[in-house]
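Only a single protein chain was left out; the remaining protein chains are all shown in position.
On to subunit A.
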């Protein structure tokens, strides 16, 4: 269908990926001075986090790649696009295994699907894209070379998309919706915010502001042949709508007005230690997540693997970098997750396997922050739920 869809798909998915990675890296952050005392243990210090983000963003906005991207073309298949993001994620020092990458991709795609569906007008997808771009710009604000790449991309977006008509934007939206067709993977942050139902479908409210250019439904006007209004009738619209919000900015800077496409992981949230029960029907709705594993645990595995950090290193061996896989196989990792006792459960997500006082203290503190505000039943919750709670704290 539309041959102008790929740049928007790539930039928005990339933006979501960066949000997820950034939040996870921050959650595992160990202040630089403390890290120095922990001589043999590599850790995700702030420097490394910035390095990962910079590396990925540099690759994302590579001039040659973007040139290719902005050419008129049909959308890539899901598989092909995932390969692109696979490469992108590995542009940094961080390493992810296949299953983790799949899951990261699922989270990214569900987030963007949500944004596309909820856009009041098709052209608001451009505002969503600008929200992602604004955040990316903020990630690299201290690095002028990358910043200029990002600025150039803004220009390309503005040039290509601002002249498009509403109908052409709707075609882009319809093309994106075909790409996202039948994806109903449940995302815990959406479930918690009640923007997604337990069957994986997004909530489409029948209230709230109407899009710009649309009137609140309810009025019928009849005109005479000479154009004067003869009658006015009202009808009940069945919803609860309000007037449109002001127009967002379609330029390089400005208030985009819409919150769609902003970083939903950055706000700290009260923790629920009990996720809503998973139902078998989730398996029917999703093509990707066919296994009966509770979705939440899958997400957990992903994030654990993302930031699980390093291979278990014997002391004295050289620093082999920042490999994420702690375990040789998925089963092994899952087994470890399930069988590890409560008090050590955070260890699975910890960056290093070695028991280090400082690191443990830091992680215990993080753990403490999350479970403090939980309900009384939290102490009785299963290990899975505790880990969930930690993830939900993002």
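Here are some notes:
Going forward, contacts are C-beta pairs under 8 Å (C-beta built on N, C-alpha and C of every residue); 3 or more make two chains touch, one makes a residue touch a chain; residues count from 1.
Keep in mind that, in the parts below, contacts and distances are computed from a predicted model.
As stated in its UniProt record, the chain not included in the shown complex is "WD repeat domain 54", which appears among "Synovial sarcoma, X breakpoint 2 interacting protein b", "WD repeat domain 54", "glutathione transferase" or "Replication protein A subunit". Across the entire complex, the residue among A:98, A:145 or A:181 in touch with the chain not shown is A:181. Residue A:168 is the one among A:86, A:102, A:151 or A:168 that touches the chain not shown. Although one chain is hidden here, its contacts on subunit A can still be listed: residues 1-4, 72-75, 77, 79, 117, 120-122, 165-168, 170-171, 173-175, 177-179, 181-182, 184, 197, 201-204, 206, 210-211, 213-223, 225, 227, 233, 235-239, 241.
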